[in-house]
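Here is subunit A:
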Amino acid sequence: MDFGPHLLLAILEGAVGAAVLALTALGLSLVFGVMRVVNVAHGEFFMLGAVVAWFIASPIAGHPAIGFVAALALAPLVAGAIAVVVDRFVLKEVEYDPEATIVGTIGVLYIIQQSALMIYGPEARPVEPPFNHRIALPWFEWGETGLEFYYPWGLSTTSYKLFVIVAAIGILLAFWVIMSRTRLGLIMRATQLDRETALAFGIPVQRVYSIVFGFGAALAALAAVLIVPIQQAHYLMGHDPLLLSFIVVIIGGLGSVRGTVVAALLIGMSDGIISVFLSPTLSKILATLLVALVLVFRPQGLYGKKMA
Partner candidate 1 sequence: MSLLLETKGLTRIYGGLRAVDGVDYTLAKGEIHALIGPNGAGKSTFVGMVSGRIPASEGEVWFEGQNITALPAHTRIRQGMAYTFQITAIYARLSLFDNVALALGRQDRTDVLGALDRVGLADRAMQTAGDLAYGHQRLLEIAMGVAQAPRLLILDEPTQGLAESEIEGFNTLIRSLAGDTTILLIEHNMQVVMALADEITVLDAGKILARGTPQDIHANADVQNAYLGTG
Partner candidate 2 sequence: MTVDTRSVLLHLGLIALLIVLGLVLPTYHQGNLARILVLATYAIGFNVLFGYTGLLSLGHAMFFAAGMYGCGLAMHLGGWPVLSALGAGIIAAAVLSLIVALLALRTIGVAFMIVTLMFAQAFFLTALYLGEWTGGDEGFVIAQASRQIAGFALTDPLTRFFAALAVFSVALLITARMMHLPFGRVLIGVRENEERTRMLGYDTFRHKLLAVIISGTISGGAGAAYAVLFGYVGATFASVQYSIFPLLWVLLGGMGTTIGPLIGVAFMFYLIDYASGLTNAYLLIVGAALVLLTLFARAGIVGEIRKRWVPWLP
């Protein structure tokens, strides 16, 4: 393949990664923004989404779309419910102390991950996509008769990958509507701005925290259900999304939704594109160093607040 078609392919792959990453990172960012805590177990909720999706979809016979839709509806609920339990029994008990929460959620990370290993096992298993048509993509070049289109060998994507991108955009829009247009969004934003005042105005802050923590986990799980037909479910799959979400949230600015989405596009796309041309390990090294240096020299990120 020539460079041009190769780049187009890389951009498409990057866009799928960016879409899923935006959802996952948004969950982490929401939790940090409203609750001012870092959820180190966030990647495990992503993994839970994929693993639960497999448990839901695999026994369902008939068209794969039935199992997939069921997983799409139920897996985020399961992950969200587990997150609410974690909030009630761990985070609330340490009174959302930022450092204790990090140590506690590291513990939760191991508990969820190792429980998945016991129950689900060490294998990687796919969930069948609801539809999966190969779509060949055209490329152009200047020929003797002017602009000519042709279909280079290997330049193709699938309808499902395009669906993932569209679905992610839809979910992001829905998230934006919830945050800006609904009462629940208003309550979350009020709690984010000033916890004490929110309490004084009768907002049940503790319940808001539980909802936010569950909602953040559900977003990660939703992202995982979308990607699991492409990537397979595995008990260690939470590691990379956690790291990338950290990177996105820090670059984008903690608690800033706009920054998170912009950074997810930036990181997801460049991760996808760089991995095609460079070694993925090298691109990860550069990304992690970049993030560390952003935190050191520009702690407020692109948009948003300083982390203290």
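Keep this in mind: a contact is a pair of C-beta atoms (placed from the backbone, for glycine too) under 8 Å apart; a residue touches a chain by one contact, two chains touch by 3 or more; residues count from 1.
The set was built so that all candidates are chains of the complex that A comes from, given by their letters.
Because the structure is predicted, anything quoted here is derived from the model rather than measured.
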Complex member in contact with subunit A (any copy), out of 1 or 2: 2
Candidate 2 contact footprint on subunit A (complex, rising order): 38, 90, 93-94, 98-100, 102-104, 106-115, 117-118, 122, 243, 246, 250, 279, 281-282, 284-285, 288-289, 291-293, 295-297, 299, 306-308
